[in-house]
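Only a single protein chain was left out; the remaining protein chains are all shown in position.
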Amino acid sequence: MAELTYREAVARAIAQEMERDESVVLIGEDVGAAGGVFKATVGLFDKFGPKRVRDTPISEQAILGATMGAAMTGLRPIAEVMFADFFAVCWDIVANQIAKSRYMTDGQVSFPLVIRAGNGGGLRFGAQHSQSIENWAMMIPGLKVVAPATPADVVGLLAAAVRDDDPVVFCEHKALYASKGEVPDGEIVDKLGTAKVLRSGSDATIVALANMVPRALAAAEQLAANGIDATVVDVRSLVPLDTQTILAEVSKTGRLFTVEENPRLCGWGAEVVSIVSEECFDSLDGPIVRITTPHIPLPSADALEDMAIPSVDRITEVVQKALQE
Amino acid sequence: MAELTYREAVARAIAQEMERDESVVLIGEDVGAAGGVFKATVGLFDKFGPKRVRDTPISEQAILGATMGAAMTGLRPIAEVMFADFFAVCWDIVANQIAKSRYMTDGQVSFPLVIRAGNGGGLRFGAQHSQSIENWAMMIPGLKVVAPATPADVVGLLAAAVRDDDPVVFCEHKALYASKGEVPDGEIVDKLGTAKVLRSGSDATIVALANMVPRALAAAEQLAANGIDATVVDVRSLVPLDTQTILAEVSKTGRLFTVEENPRLCGWGAEVVSIVSEECFDSLDGPIVRITTPHIPLPSADALEDMAIPSVDRITEVVQKALQE
Amino acid sequence: MAVSVKNQADAELTAPPGLDPASLYQPSGTVAPDVALTLYRDQVRMRRFEKRAYDLFMQSLVKGTSHLSLGMEAIAAGFGQAMQPRDYTFATYRGHAHTLARGASMTGVMGELLGRECGLLSGKGGSMHLTDVERGVMGSYAIVGAHLTIALGAAWSAVYRGEDRVAVAFFGDGATNIGAFHEALNLAAVWKLPVVFVCENNFYMEYTAIDSVTAVPRPAADRAGAYGLEGVVINGNDADAVYLTAREALERARQGGGPSLIEAITYRHGGHSRADPGKYRPKDEVEAWTAYDPVVLYRSRLVAAGVAEAELDAIDAAAQAEVDSATEEAKASPPSGAERLLTNVWADGGSAWRN
Partner (left out) sequence: MAVSVKNQADAELTAPPGLDPASLYQPSGTVAPDVALTLYRDQVRMRRFEKRAYDLFMQSLVKGTSHLSLGMEAIAAGFGQAMQPRDYTFATYRGHAHTLARGASMTGVMGELLGRECGLLSGKGGSMHLTDVERGVMGSYAIVGAHLTIALGAAWSAVYRGEDRVAVAFFGDGATNIGAFHEALNLAAVWKLPVVFVCENNFYMEYTAIDSVTAVPRPAADRAGAYGLEGVVINGNDADAVYLTAREALERARQGGGPSLIEAITYRHGGHSRADPGKYRPKDEVEAWTAYDPVVLYRSRLVAAGVAEAELDAIDAAAQAEVDSATEEAKASPPSGAERLLTNVWADGGSAWRN
């Protein structure tokens, strides 16, 4: 058991997999000698050398194209897209090529690759460096999507993603890189498609992801102080999605609240709400409420950004108000 | 009153606006002399000349970048992205630049532009030329999104989009280009953000978009024959979204069914379901059901593609089964 | 053999507009007689296949769209012969010929166009996405430019494993103006990757002339210098020139000499795709290039070299027979069935996104 930061957990997971499997390589901008702009790949270049850890030009299409071509010919590449917002400059490779080619060829090719990206807001980087893009990937058939909330989950889920034979978009939350957590010693491999129930309550089920998870837990404490006993579920993996756990937890409380950092429309929360309102309609005791960032680009000023992204207090207030009605 | 094809309606709307306003220009690949690969811009080059109708290289980023820069300096450009799937090669310009710059500059710049694209499947073009990408745009704050189902709506909504001072992603359904419909004579300007109730029933409310609209109407006829009286709503505009009409129509029947061509996850249907299950939960008499393409890339073979996209029969069966339960 | 013959044959045909013999790269070496016959056979097979494909569109047995290589066969044939079985092909939506050139089953290709179970992709990909991994055809890609970057990865992993495989990426003149082209060429050069980039310059994008939208006269060759590469222009209608140039570039790549960029001048006899009559092209240009037919050129060259007409007629007949039986087999194959709709999204064979 060691205490690691979220960013150290990324490097540890990659090292674990690179040691295990020669075919695992790392590619991206400044990921090598510099150890990554978020310092999430520190030490890997020294440990595995320039053949397995490759710095690239600012050419995201070439980076992900090379990643795709390498994956279809025997390697298991891990690519870094520095800020998740940059998926927009290489989206064709991700959404049209990587995601579709296995189906289009009826299985002739597979894409055992991982695309890591610094995702999410809270660092005052402004609208072009702060987006939560997990729904961009979730809406594309053929992509798996993971977004861990703790260092331990980073190690286990990233290792699982590397071992998975399908393409995985791995969303590392920038605001969590500095956060610390206990991580067991030795090899860790988690399972994709499994949500975690972090807290069990009887009054409401709060489903959250990534940086919204600690906030949902804190809100649950505030709610408890006000006599509201809430369940908190960390979705962890959007594709595959652990609907069974979510449906079961919603059935127990009869009330569902989703907490999303992404802008309002068409987020993973809307998908969860839709599944629940079709599949456990009868166990619902009241309206389903989504707590999200408003449908606006993220502002840069700290004061404004803090108002935009769901806060502990806002989660508490919304749940409380909804249960009182 | 004249009968026009959907593709002719596109050209008529553009001509109407270019005649009215010198600042309206058209740009894209093969849109000029060739009249567009879907023949939706036939006649415009001859009528308005090479200064206002410009053919471009295969450079979608440059096309939309130029469109953005022109819009922020006084023109009202209409850009064509030939197949909507190609948004993936220029998504940064659309999602990160055009959509966000007005907010980021607190209103110093505006983007009165329209991006037209051939959207949707049914033409056996395969997974990279058949996507319905309206949700790609809907999830990005700062973009308006329109998807007409009839030639008359094409003229009115495209004209409204051109006159709108914000960026509008205008989804022209490829499978509808050859469809015909009556279009009133003279200038036509419709209103963005208005849904249309095409049929009023008492048993179920079916909400559909673009090519799913005629299918929903046909299904409603089949249902009527089986004693089920369904309302059919054509959403027409996803952003702005006419939630009032949708909520009102759902309240009347107590049952909501959405019909989406896009793949299952995070579509506009999920957004509508989420709004309804929060805002008119009490008037719901049963589970909300989404009818969508499965979460797969679209296959090319006609037999397979027809199984993938919601058909009239499938809509009928799903609604019937749901109401029987 | 080839060289002398070439001069004779070329003398018989005047170069069409846009093809400046003086500016062409002259590859070294000669073409062995057996290779020459194979080059002829492959071009004829492609020619007959594409003609049949066209007929089947017209009978609307082939749905959707399709992009033919009629008139451009020499490029796919020349590279097909020069490549080793272990090499990788990355083609475009215009990839029937390139797929056949690697030995893919004609029935499999025809079946894919028809959306049948016997199709290379079981009908799930269609005409624009032909793939036959066992024969090194790593896919056909329908978004302009993308596969140029994907080819980098195949070359990279070969180098990583110490295998001397080369990736060959075919693309059109229009593709030279999209961003992915620039990123792919630069990274290939920086990493000295074994990739041969082959621009099939047929003077047009879909309906727009390339010179009207390109800042330099030679869309690929005039960009080579931006990547520290040589600008090589060859006669894309001369299978020998293609074969010999390909052999050089492949060998250089195998030796660790890095990527090459080859611009092959050619012309499509028909329109861009099924829907297109190709009216935007000047009549005399079309006539001159149609006369400068790679198959006719090559046949006359072989005859001039002393190959018996009868031998060539036999090759023609065999090719026609192959196309006929492939057509029959494909037609006899059932349409892809429901059982395939939800398979092979994931490596586990399924498409489940939830539990």
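As written, the chain order gives the labels A, B and C, with residue 1 at the start of each chain.
Heads up, the rule we're going with is that contacts are C-beta pairs under 8 Å (C-beta built on N, C-alpha and C of every residue); 3 or more make two chains touch, one makes a residue touch a chain.
What you see is a predicted model, and the numbers here were worked out from it, not measured in a lab.
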item	value
Which displayed chains the unshown chain touches	A, B, C
Hidden-chain contact residue, picked from the options C:Arg116, C:His129, C:Arg165 or C:Arg223	C:Arg223
Identified contact with the non-displayed chain, of A:Trp91, A:Phe125 or A:Phe170	A:Phe125
Options A:Ala2, A:Ala178 or A:Leu304, residue touching the unrepresented chain	A:Leu304
Omitted-chain contact residue, chosen from C:Arg165, C:His182 or C:Arg274	C:His182
Missing-chain contacts mapped onto chain A	29-30, 33-34, 37, 55-61, 85-86, 88-89, 123-129, 264-265, 294-297, 299-304, 307-308
Touch residues of chain C, complete complex, unshown partner	177-183, 185-187, 189-190, 212-216, 222-223, 225-229
For chain B, residues in touch with the removed chain	25, 51, 56-57, 59-62, 64-75, 77, 92-93, 96-97, 101-110, 112, 141-142, 164-166, 193, 239-244, 275
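By our rule, only the chains that are shown with their structure count from here on.
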item	value
Length of the line joining the C-alpha centres of chain A and chain C, rounded to whole Å	41
Gap in Å, rounded to a whole number, between the CA centres of chain C and chain B	37
Multi-chain contact sites of chain B, meaning residues that touch two or more partners	85-86, 88-89, 126-128, 264-265, 294-297, 299-300
Multi-chain contact sites of chain C, meaning residues that touch two or more partners	121-122, 124-125, 129, 141, 143, 146, 179-180, 340, 345, 351, 353
